[in-house]
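In this view, the complex is presented without one of its protein chains, the others remaining in place.
In order of appearance the chains are A, B and C, and numbering begins at 1 in each one.
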Amino acid sequence: MIGLEALNELVIANRILANENVVDAYGHVSVRHPGKPERFFMAQMLAAPEMVERDDLMEFGLDGEPVNDVRTPSIERFIHSAIYEARPEVQAVVHAHAEDTLPFGITSVPLRPVIHSGSFIGTHVSVWDIEDNFGDTNLLVSNTAQGRDLARCMGADNVVLMRGHGFAAGARSLIDVVRLSVYLPRNARVQLAAMQMGKFKPLSDGEIAVRAASYKTYSEQTWRAWQYWANRAGCGHMVGKRPGSDAK
Amino acid sequence: MIGLEALNELVIANRILANENVVDAYGHVSVRHPGKPERFFMAQMLAAPEMVERDDLMEFGLDGEPVNDVRTPSIERFIHSAIYEARPEVQAVVHAHAEDTLPFGITSVPLRPVIHSGSFIGTHVSVWDIEDNFGDTNLLVSNTAQGRDLARCMGADNVVLMRGHGFAAGARSLIDVVRLSVYLPRNARVQLAAMQMGKFKPLSDGEIAVRAASYKTYSEQTWRAWQYWANRAGCGHMVGKRPGSDAK
Amino acid sequence: MIGLEALNELVIANRILANENVVDAYGHVSVRHPGKPERFFMAQMLAAPEMVERDDLMEFGLDGEPVNDVRTPSIERFIHSAIYEARPEVQAVVHAHAEDTLPFGITSVPLRPVIHSGSFIGTHVSVWDIEDNFGDTNLLVSNTAQGRDLARCMGADNVVLMRGHGFAAGARSLIDVVRLSVYLPRNARVQLAAMQMGKFKPLSDGEIAVRAASYKTYSEQTWRAWQYWANRAGCGHMVGKRPGSDAK
Partner (left out) sequence: MIGLEALNELVIANRILANENVVDAYGHVSVRHPGKPERFFMAQMLAAPEMVERDDLMEFGLDGEPVNDVRTPSIERFIHSAIYEARPEVQAVVHAHAEDTLPFGITSVPLRPVIHSGSFIGTHVSVWDIEDNFGDTNLLVSNTAQGRDLARCMGADNVVLMRGHGFAAGARSLIDVVRLSVYLPRNARVQLAAMQMGKFKPLSDGEIAVRAASYKTYSEQTWRAWQYWANRAGCGHMVGKRPGSDAK
C-alpha cells in the first residue's frame, strides 16, 4: 500500500461512516501515514465526513499539530494523535457520536459484544469521563493532555466510550476500524433490547479470541463489505483492487 | 447580515428542519427582522417546511399580525411573536412536534441534556400545559394570551415543552435554533434509552456553561454542520459565504 | 366533487399511505362513491398501494362484491363494505398493518390519543379479536359476517384495532382517513415510550371534542399536509385545486 492509496481509502472511509450513520456533521476518521509512523492524515475542520474530498485531508504529527498546512484542523485531533502515540500497532482511528452507543456512556451498564459482528469491540470497554481529571469542560478533547488521558483509559482495548459524548476506536487498518465502527452501534442496540427482555448471553472471551485470530483485513470476506458499503455511499467507483488479488 | 440574507437562511432552515425530521407537514421556524426588531419573518400557512420558497415568507409584527399581506398566516404565529416580545435577545424561534420529544411532555420525567450536542437545551426545561390556564382547547397556541402564557412558562430557558403537542425553542441566531432543534430529539432518545438501563449522568451545569461560552455561531466548526445539513436537504447551493470568512 | 376527482384522490391516498409506511405490500384504502352511497372504490388485488394506478380501481357494492369487474378483488374488501353499511357518515376507510399499532392489539393496554395530531383517534378504541366469534381463522376478514362483526365492535368509533393483524379506520373524507392513519402509528409510538417512563397524560375528552369541532377537511391547514404528503410520495403533480379555493 502506498500513500496515495491510503488517502483514497480515507476518503472512502469518511463517506462510508457518514452513510452508515456512524458520524453525522461531526466525527472523524484518520489513518497513520503508511511510510512515516509519526504522522497521520485526517480531514480539515470545514469538511463534514459525507463531503470529504481528497483535498480536505491534512497531515498531522503525533503532537496533533498540522504539518505545513494553514487550514483549521479539527479541535479533537488530539484523540487521534494520542492513540497513535500510545498504540504503535494502531493504524487507523475513528471518533464518533453514534447515537446508540451514547446510553452506555452515561450509565453503569458495561457494553459487551453480544453478536458475532460485534466481536471486534473486544472483551472490555471502559468509559472515560473527562470530568474525572479535567472538571467542567465543553467535553471536547482539545489538547494533548486530554488526549493522553483518554488513551490511558482506553489502554489496550479496541474501543473506549466517552461519557456524554461518543466513542473512540483504533484498529490495524482503515477497513478494520470502519467495520468495527459500523457494527458497534448495532451491537449496542441488540444489547439494549436484550436487556429489556432479561438476562442475556454475550460472546465468550474464547469466541472473541477465535474471531480475532481468524480475521484478515484483505480477505474476500472482508472486501465484500468494504465494496458494499462504498457502493451504498456512492463511492464504489473509488474502491481499487483488493490487495493480494489479481482480479479487480 | 442584511435582510435578504436572513430570508435566504430562513428558507434553508425550513428545508433542513424538514429533512432532519424535526418538522413534518407542520411546525415552523421564524427569524427576527435583522433591521427592525419588532418584526419577524415566517412562512405562510400553505407551505409545509420542506416546500418553503422565498416567496412564501410573510412579515409579522410582535402582535402576531401580518404586515401588508393578505395570505393566510400560520395559526400558531403567536408562539413566535410572544417569544420575540418577551426575549429581546432571541433572534430565531422554532416550534415543532418532533416525535421523540413528545413523551417528555406527557410524563413527569424532566428532559435533561445528556450528550454534549444537547447542551444547548440548557439546565432547565419546563413543560407548559395549555389546559392549566385555558381549559379544553385544540392545543394550538391561537392567540396572544396563549402565546404570552407559553413565553412566561419558558422564562429565560432555551426550550419549553408543550404537553401533548411539541416544543418551542429560541436562540440568538437561525443557525443556533436549527442546531438546537436537530439535537433535541437525539438527546431525548438517548435519555429515554439510558432510563431503561438505570441511573444516568446528565451534563453538569458547569459543562453546560462552558459549552455555551465556547460556542460561536459562525465558527468554522458550526458552519460545517450548517453546510452539511443544507447539502443533505438538497439546498447546499443556497448557502452563502460564511460571515467573517474570506473563502466561500 | 365529482367522481373523477374522487378516483384521483384515491390513487394519491394509496401512494401517500405507502410512502408514510402505513401500508406496505398489503393494506388498502377505499372511498365511497360520491354519487351512489351504496357503492365504493378500492384497488384490485394485484396492485400494492405504492403501485396503484387509476386503472387498478374497482367498484364494489355494500355486499363487498365487484360491480361488473372480473378482476380479483382484495379478500378483505368486507372490512370496507361492512363499515360503509353500518356507518352512513363514513366516506372513506383504511385497513392497514402499521407496525406500531400492532402491540396495542395483542395486549390489554388501551390505545389513547396522547398527542394533538392523534386526537382524531377519538376517545375510545376497541380491540376486535376475530377468534371470539369465528374461532381459528387465517385472521383475514374474508366474508360479510366477519366484516359486520368488526363493524359492530368498532361501533361509532373512528378506529378499531384488530388483534394480531392491524387496524381499520373510517372518516368523513379520504383526506381525513389518510391523516388519521398517518398519525395513528406516531401516537402509538409516543404512548409506548411514555409508558416506559411512567404515568402519562392523554388528551382529555374535552380536548378531543374541541379539536374535532375546529377541524375542516379542505382548510388551508389541512391541504398543506395533503400536498406535502403527496409531494413526498412523488405524486404532488396529481393534486388538484383545493375545493373552495380560487388559487391552485
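Basically, a contact is a pair of C-beta atoms (placed from the backbone, for glycine too) under 8 Å apart; a residue touches a chain by one contact, two chains touch by 3 or more.
Predicted model only: the values in this text are computed from it and were never measured.
The absent chain, not drawn in this view, touches the displayed chains A, C throughout the complex. When the missing chain is restored to the complex, the residue among A:Arg71, A:His124, A:Arg172 or A:Arg186 that touches it is A:Arg186.
Residue C:Met45 is the one among C:Met45, C:Ala209 or C:Met238 that touches the chain missing from this view.
Touching the missing chain, out of C:Leu7, C:Ile75, C:Ala212 or C:Met238, is residue C:Ile75. Touching the omitted chain from chain C are residues 24-26, 45-48, 50-51, 72, 75, 97, 99-100, 102-104, 106-109, 131, 135-140, 163-165, 192, 195-196.
Touch with the hidden chain on the side of chain A covers residues 114-117, 119, 186, 189-190, 193-194, 196-204, 206-207, 209-211, 214, 220-221, 223-225, 227-229, 231-232.
Keep in mind that, in the parts below, only the chains that are shown with their structure count from here on.
When the CA atoms of chain A are superposed on those of chain B, the rotation angle is 90 degrees to the nearest 5. Measuring from the average of all protein CA coordinates, the nearest chain centre is that of B. For the pair chain A and chain C, the distance between C-alpha centroids works out to 46 Å.
For this pair, chain B with chain C, the centres built from the Cα atoms lie 32 Å apart. Among all residues of chain B, those that touch two or more other chains are 196.
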